[in-house]
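One protein chain omitted, others in place.
Naming follows writing order (A, B and C), and every chain is counted from residue 1.
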Amino acid sequence: MKIYSLLADKISKTFNSQKIFKNVSFNAFVGNSIAITGSNGSGKSTLLKILLKYIHPSKGDVKYFCDNKEIESQIIYQNISFVAPYFNLYEEFTALENIELAIKLKSKYISNDLINDELNRFSLFNHSKKEVGHYSSGMKQRLKYCIANILKSDFIFIDEPTSNLDDEGKKIVFDFLKEIQSTSCLIYATNEKDELQFANEIVDLSLLNLN
Amino acid sequence: MSYSNIIFLKDVKSEFRTRVSFNTQLLFTITTLSIILFAVGNESISIPTTISFYWIVSIFAAMSGLSRVFVKEEERGTFLFLFQLASSQSVFIGKLLFNAIFTILVNFFILILFSLFIDTFSANLFFILVMILGSIGIASVSTIVAAIISKVNSSTTLYTVLSFPILIPLLMTLIQASQLSIEGAFFSEMRGHFSFMIGYNISLILISLYLITYLWSE
Amino acid sequence: MDFFAQNQMYIVLSITLAIWIGVIFYLFKIEKKLNNLEKRN
Partner (left out) sequence: MRIIKYTTIFLITIQIVLGISFPLVAKPEHFWQFPIVIGLEEKIRNVIFHVPTAWTATIAFTMSLVYGFLYLQKKDFNYELKSIASAELGFLFCILATVTGAIWAKFNWGSFWNWDPRQTSIFILLMIYSAYFVLRSSISEKVKRARISSVYSILAGVTVPFFIFILPRITSGLHPGSKGDTEGAGPIVQFKMAPNMLTLFFIGLIGFTLLYFWIFNLRYRLLVLENKNESEE
């Protein structure tokens, strides 16, 4: 079993000379999940996107390690899954087609009944043939979790885990978070107090915030 | 390499489902061609003019259809989903394949329309070869500029302003080569044009593969 | 009037030189301003 870890080293981000946060450092690994908290606009989502290497940090850098060997940022996408309310799946495809696309691109081979179990777990089984465009926002969010769980990526990033979810959805996601906390390196952003239970280390951006 | 085929097939499937840009391009060619036919009336036009009409229709159809290939991902918010699934190069090659085949199909459609409606126009093998090389070139320029545009979130007019200067070398050679091919030139006369177009396409694709990695993240 | 006929060339020369000297002074002025600005911070 390879040990994966992520090192954030003094990351700071300024946007056109307006400082968002400074010197964020932590080391995330399997079993040491990180929660990023802070008031709205303190840059939680920006920090998450920097960790994903989707946004360049102004200072400091993000390094991924597999058995203490740095992973080149060109191929880091293979080990990452990201769940957030502000991106969409392919709405003209059905749930199965979206899942199939993700599986093929990550060259993973997963049997159909395992997929059906996962869909069942996230209570999407009887909608799996419908186009994602007709899904409610809660169902779309659950489908993103379902894809992340099927791929079993080593790094899982989540922005506002329980957004657009009803109580039943929250329960499913809480079980999911508890389960993956021990299997993959979890980093998530939230400001709901009851979600902090899944983190071993909390990074509070409001303290580091300057403005 | 197979990842880009998956991306290509995904784009083809989503194009079949929505059929948005395919219809706009076909309608575009029909309207532009009908305007030309009204203007020409029934007197026969010389070969250079038919060639210039052909490439005007083809370029502007490409300009209107191909610029959306990356912007669509940004607008519909699916970019972050794609970002976590594939590398910038495989997505670029996938989109490039889609654009190239898409342009070739549209150009064949224009070819048929032109041979039906304009009698002086008779496409031969060399012309089709020129057209295919030209479509690959147009597609490669459009794909990399579409990637730039998708990051700048501004109107598609910027797309035309950015891609036109880069297309000019290809356009000049295309017009000369297609003129020669229609007039029935031998291969030896057109070898210079073919080698230029092949060289131009290869260097553009290689440069774009290097540049796309810098366009991938914010 | 034949003064202009023979040596038009020197008129052109003097105008060009005038423009060129103007450019040089302009550049030196900018350089001086830049040096002060750089000394200040």
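Simple rule for what comes next: a residue touches a chain if its C-beta (ideal position, glycine included) is under 8 Å from a C-beta of that chain, and two chains touch if they have at least 3 such contacts.
What you see is a predicted model; the values in this text were computed from it and never measured.
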item: Partner chains on view for the chain not depicted; value: A, B, C
item: Residue of B:Leu27, B:Ile56, B:Leu116 or B:Met172 in touch with the missing chain, whole complex considered; value: B:Met172
item: Residue touching the undisplayed chain, where the options are B:Ile6, B:Leu26, B:Ala61 or B:Ile144; value: B:Ile144
item: Touching residues (missing chain, whole complex) on chain C; value: 9-10, 12-13, 16-17, 20, 24, 27, 30-31, 34, 37-38, 41
item: Hidden partner chain, residues of chain B it touches; value: 144-145, 148, 151-152, 154, 158, 161-162, 164-166, 168-169, 172, 192, 196, 200, 203-204, 207-208, 211, 214-215, 218
item: Those residues of chain A which, in the complete complex, touch the missing chain; value: 14-17, 56, 58
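Convention: only the chains that are shown with their structure count from here on.
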item: Whole-Å gap between the CA centroids of chain A and chain C; value: 64
item: Length of the line joining the C-alpha centres of chain B and chain C, rounded to whole Å; value: 51
item: Distance between the centres, which are taken as Cα means, of chain B and chain A, whole angstrom; value: 37
item: Contact set on chain A toward chain B in their complex; value: 49, 52-56, 74-75, 77, 80-82, 84, 86-93, 97, 101-102, 104-106
item: Chain A-facing residues of chain B, complex; value: 3, 6-7, 10, 13-14, 17-18, 76-81, 83-87, 213, 217-218
